[in-house]
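Removed: one protein chain of the complex. Kept in place: all other protein chains.
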Amino acid sequence: MTFRIGLIGSGYMGRAHAIAFRAASAVFDLPVDPELEVLADIDAETARSAAASLGFTRSTGDWRQLVADPLVDLVDITTPNIMHVEMASAAIDAGKHVYCEKPLAPTAAEARPLVEAAEAAGVLTMVGLNYLKNPITALAKEIIDSGEIGEVFAFRGAHFEDYMLDPSTLVSPWRFDPRSGDGVVADLGSHIVSIARYLLGPIVSVAADRRTVIGERTSSEGETMTVEVADEMDSLMRFASGATGTVAASWIATGRKMALGCEVRGTEGALVIDFERLNELQLYTTGQPVGREGFTRILAGPAHKDYASFVPAPGHQLGFNDLKAIEVRDLVEGIASPDGRPWPDFREAWEVQRVIDAIIASDGRGAWFDVDDVD
Amino acid sequence: MTFRIGLIGSGYMGRAHAIAFRAASAVFDLPVDPELEVLADIDAETARSAAASLGFTRSTGDWRQLVADPLVDLVDITTPNIMHVEMASAAIDAGKHVYCEKPLAPTAAEARPLVEAAEAAGVLTMVGLNYLKNPITALAKEIIDSGEIGEVFAFRGAHFEDYMLDPSTLVSPWRFDPRSGDGVVADLGSHIVSIARYLLGPIVSVAADRRTVIGERTSSEGETMTVEVADEMDSLMRFASGATGTVAASWIATGRKMALGCEVRGTEGALVIDFERLNELQLYTTGQPVGREGFTRILAGPAHKDYASFVPAPGHQLGFNDLKAIEVRDLVEGIASPDGRPWPDFREAWEVQRVIDAIIASDGRGAWFDVDDVD
Amino acid sequence: MTFRIGLIGSGYMGRAHAIAFRAASAVFDLPVDPELEVLADIDAETARSAAASLGFTRSTGDWRQLVADPLVDLVDITTPNIMHVEMASAAIDAGKHVYCEKPLAPTAAEARPLVEAAEAAGVLTMVGLNYLKNPITALAKEIIDSGEIGEVFAFRGAHFEDYMLDPSTLVSPWRFDPRSGDGVVADLGSHIVSIARYLLGPIVSVAADRRTVIGERTSSEGETMTVEVADEMDSLMRFASGATGTVAASWIATGRKMALGCEVRGTEGALVIDFERLNELQLYTTGQPVGREGFTRILAGPAHKDYASFVPAPGHQLGFNDLKAIEVRDLVEGIASPDGRPWPDFREAWEVQRVIDAIIASDGRGAWFDVDDVD
Partner (left out) sequence: MTFRIGLIGSGYMGRAHAIAFRAASAVFDLPVDPELEVLADIDAETARSAAASLGFTRSTGDWRQLVADPLVDLVDITTPNIMHVEMASAAIDAGKHVYCEKPLAPTAAEARPLVEAAEAAGVLTMVGLNYLKNPITALAKEIIDSGEIGEVFAFRGAHFEDYMLDPSTLVSPWRFDPRSGDGVVADLGSHIVSIARYLLGPIVSVAADRRTVIGERTSSEGETMTVEVADEMDSLMRFASGATGTVAASWIATGRKMALGCEVRGTEGALVIDFERLNELQLYTTGQPVGREGFTRILAGPAHKDYASFVPAPGHQLGFNDLKAIEVRDLVEGIASPDGRPWPDFREAWEVQRVIDAIIASDGRGAWFDVDDVD
C-alpha cells in the first residue's frame, strides 16, 4: 500500500507535522513509509517554497486540488481552526483518510456530521490531541486501569499558559472569532478535557464559569478588537464512573508556559502529571511503610510505552516533537494495519467538543448542564 | 495590666495554645506577659493533671467556673467545635476577652449573635485561623497590595489533607455531626476561605459542589456510622474586586498532608504558596528580561514580617508552632495596646462562615449563591 | 534535683537557648524543669537588661562569677568562638555541667584537654550541633542503620550559605581571626562533618582544598581587613566503613541560604536531605516495581522521632527553633536521667574537630591526610 500525504497549511503546525512524519519513519518500524506528496497553502508561491523546505514532492495554491488529487491517501489539515470543518468535509467526500489538528469544529453540532460522514464513507480519521500520546499520559492510564491507586474518585485538571496575557500582543483575528471556538476553552480546554476523558472516562455534567478578562486587544493589523471569547474557564465535573472533579483552562495564567496536567485521586493512591515537566509522573500509594509515605517522582524511561523507541536509557527525556512522532506512528499504524483504527478519531473529538459545549452552556445558565443535553 | 488566661480544653490544640503562650513571651517583646492562670477540662482530675503538665496555676473540672473566675482576663476555647458557641457566649456575658479555635460556630446565623454580643460588651475576640499568621502569607499580601503583580484577576486556592481517607480509622463522632459544621468544609474550608478573603478581599458569590465519598465510617466506639458531612468540596468564586477563582477542600486528598495554598494571578505577575513548604513563596513578575522569565523561589527570611524574631538568618525556617506563637503575640498586643484590636476577630470569623454557608447553599441548589443571601 | 542554668552571652544564640529552654518545658515531659537562673554578659547593664527580657532570675557582668555561682548546675556558653575554651575549662574546673555552642575549640589540640578534664571531673557536656537533632536527620540514620538502602558506599555532603558573599558587609573581626577557627571550615564545615560522622561513622582520611576568595573585607569598625581564613572548602573523604565521599562548605555560596544536606548512596537505595527544606527527606529504594522507580519525597510527620511532641499531624513542619528545643531536651534528659549522657558531647566535638584539622592539614600539603595524624 501507499501512504501519500497531502498537507494543507505550512505554518507552525504544518511544519510540525512534516517533521513528525520524517521522525516517525526513523524512530519507529512503520508498516509503510509515509510519503510527503503534496503541500497546499494560501497561494501557489507560499506552497511551493514551503514544499521545498519541508520536503514535499509537489505543491498547490488550491487546497481543493490537493483533496481531489488521486495520489493523495491522507489529507492532513493544519490550517486555522475556522477552516477545519469545510476541509475535513471535502476530504471525506473525496474518500480520503483525514488527520486534522484540534479542534475539529467550533461546536459539537458542527462536528457530528463529520463523524457520521467519515464513518459512512469508511475513511479513517485522527485529531491532533498530541498530549494523549505522551508516554507519561499512558503511564497514568496504566496506573489507573491496573487498580494501583484503587478506585478513582477525584480528578483535578487544568491547562494553563500565558501567551495571551499581554493585551498589546498582536493577535490573529481568527483566534478571537467566536466562530472558531470559544477562545481558551477551545484552544486549551480541549486538551485537558481529552485527558480527563482518556483517564477517567465519560463526563456526564459540568458547572462552569467563563471570563473574558481582557476586553480589548490589538489585532495583527493594529486595530483595537473587542474580545468576546473566554480568557479563562473553571468548571466542576461529574464523571459517569461516579468520580468528580474540576477542569480549568486559561491562556492568561501569568507565568505558566505549558502547565497542562492533573491530579488523580483514588482510594489507594494518587498521581500527578504536569507537562511543564513532560517526562515526570508523581505517584503516591497508600501501601508504603509507616513513615515512608510520599509522592514518588518517576522519570520517563524505557519501561514506559514508546519511550525506548527514542532512547534506551531512563531520564534522557522526550520533547514535544517526539509526542507528535508518536501520534503520527499511531496514525500510520491505524490506517495501514488490517484492523487498525487511529485514535483519537473524529468521534472522540466530537465527544470532547460536547463537553466543551456543555461548559459554555453551563456558564450561560449559571447552573449544571448535562453533556447529553448538548445538541 | 494583667493578662491571665483561662484555657478550656487540654487536648492537642489546648496544649498548642499553652506552648504558644510560653513561646510568645520568649520570642517577642510583649507589652504584658500572659499568665497561665486556670485550665478547665472535662473533669477535675484531667484538668489537674493537664494544668500541672502545661504550667497552669490552677485547674477546674467545670468550665463555667473558669468563665466566672474574676482573675481570668481571657477565656481561651480549644474544645470540640460543637461547644464553641455556648462557651464563647458565656465568656462574653462574663465580660471576658475570648480567644476561640476555628470554626467559631457551625453556621453564620449562630456566629452573628456572638459578634454582636462581643461588640456590645466591648470585649475583644480572636479566632485561631493560624495560617494567616505565617510570614509567607503576609509576604503574599504585601506583594498583592503593593501592586507588584499588577491587578489581581484570579485566585486558585485549596486545602488538601488525607487524614480521613481510610474509612476504618476510628473517628470522634463529633467530627461527623453536622451540628459541628459540614465536615471538611468547616474543618479545612475555613482556612482557605480565610486566606482568600485576606489576600483578595470579600467574596460575593459561589457555585459549589460537595461530596460525601466515604458513606460509612467506624466511630471510636467501633460502630459503623453513616456519614452526612462533606469529604470534598470544590467551588467557583467571584470576589467583590472583580477577580474570580476557585476554592477547594478535601480531607481525603490521597497523599496530601498539609496542602493549603493558592496561586494568585495578576496582570503583572503571579505568586504561589503551598504550606507543605511553609517557608517558601514562588513569585513571577512580567518585568524580567526576555529569556530570564520564571517563578522565583523565595525562602522566608528576616526581610519578612516576624521571621527575624525567631531566627536572624534566612532559610532557617519556622514551624507550625511558631505560627501559633505569632497568633498569640497578635492576641496579646491587640488586647494590651491602647488602640489594639486582635485580628481575625469574631466578625471576620462570621464573614468566613457566611462564605462556608453560601458554599453549602449553592451545592444544595446546584447554582450560584450570593454570600449576602446567607442569613 | 535542680537544673539551674547559667547562660553566658545574650546575643542571637543566647536568646535562642533561652527560647529553647522555655519551649522544651512546654513541648516535652522533662524529668526536671530547667530554671533560668543567671545570665552573664559583657557588662552588668547589658546582662541585667537581657536577663529581664529573657526571663533569668539574676544577672552579672562577670562570667567568672556565674561559673563560680553555687546555684548554677549547668554553664551554657554562647559567646564568640574565641572564648569557648577558656569558659568551658573554667566551668569544668568548677564542677559544672557544660553546654557549649559549636565549635568547641579552634583546633582538636585545644579541644582535647577539655574532653579529658570533663571526663576526669565527671561533668556532663554537650555541644550545639543542632542539625543532628532534626527528626529528618534521625530518619536518615534509621534508614541507613536498618539496612533499607543496603550497604552504604557513598556520601556527598555540603553546607552552603551566602552570608559572607558581599565583601562590604561589616563583619565582626573575631569571625575572621584564625584563632577562632578557619572561617567557613569551622563555622559550617563542623555541621556537615558532624552529620557525615553521625550517618556513616568515623572518617579516616581527607584530601581537601580551601580557598579565600574575598581577600579583603570591611570590619564593623569600617576598616579594611586582610582575610586569612577560608571562604570555601571542598574535600574528598574516606570513612572507616569503606565508604567514600565528599564534604564541602562555603559561606559565599551565591544564592544558598541554608543548604546543609547530603546524598547517601547504598547498594539498595539512596536518600537525600537538604535543610533548606528542613522537613523533607527523599528516599529511593531499588525494590520498586519496574517503571515505578523514583525518589519518594517523605514529609516529616508523627511517625518520625520527636515530631509528634510538636504537632500531631504530618506535613505541619518544625522550624529551626524546634530543633534547638529537641537539643535542650536531650541535654536535660542526658543530665537528669540516672544513666544519661548528653550527645553530642565534648568528645564528639573533638572528633569533629580532628576532621576539620585534617582538612586544613591536607590543604596545606596538597595531599591526603589521615585524621589519626591530627595532634
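For reference, chains read A, B and C in written order, and residue numbers begin at 1 within each chain.
The working rule: a residue touches a chain if its C-beta (ideal position, glycine included) is under 8 Å from a C-beta of that chain, and two chains touch if they have at least 3 such contacts.
Everything numeric in this text was worked out from a predicted model, so none of it was measured.
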| item | value |
| --- | --- |
| Sole residue of A:Arg179, A:Lys257, A:Arg341 or A:Arg365 that reaches the chain not shown, by the stated touch rule | A:Lys257 |
| Residue among C:Glu37, C:Glu161 or C:Glu232 that touches the chain left out of view | C:Glu232 |
| Contact residue for the chain not shown (choose from C:Tyr284, C:Tyr307 or C:Phe320) | C:Tyr284 |
| Sole contact to the chain not displayed, among B:Ala47, B:Ala105, B:Ala118 or B:Leu139 | B:Leu139 |
| Residue among C:Ala270, C:Ile298, C:Ile326 or C:Val355 touching the omitted chain | C:Ala270 |
| Positions on subunit B contacted by the hidden chain, ascending | 139, 283, 288, 290-299, 301, 303-304 |
| Contact footprint on subunit C, counting only the chain that is left out | 149, 153-154, 156, 165-166, 207-209, 211, 213, 232, 234-236, 244-246, 248, 250, 252-256, 265-270, 284, 286, 293-295, 366-368 |
| Chain not shown, touching residues in subunit A | 12, 16, 18-19, 22-23, 25-27, 29, 53-55, 161, 163, 256-259, 276-279, 299, 301, 310-322 |
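Simple rule for what comes next: only the chains that are shown with their structure count from here on.
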| item | value |
| --- | --- |
| Numbering shared by both copies at the subunit B-subunit A contact, with half separating same from different | same |
| Chain at the geometric heart of the assembly (C-alpha centres) | B |
| Separation of mean Cα positions, subunit B and subunit A [Å, integer] | 42 |
| Interface hub residues of subunit A, defined as touching at least two other chains | 293-295 |
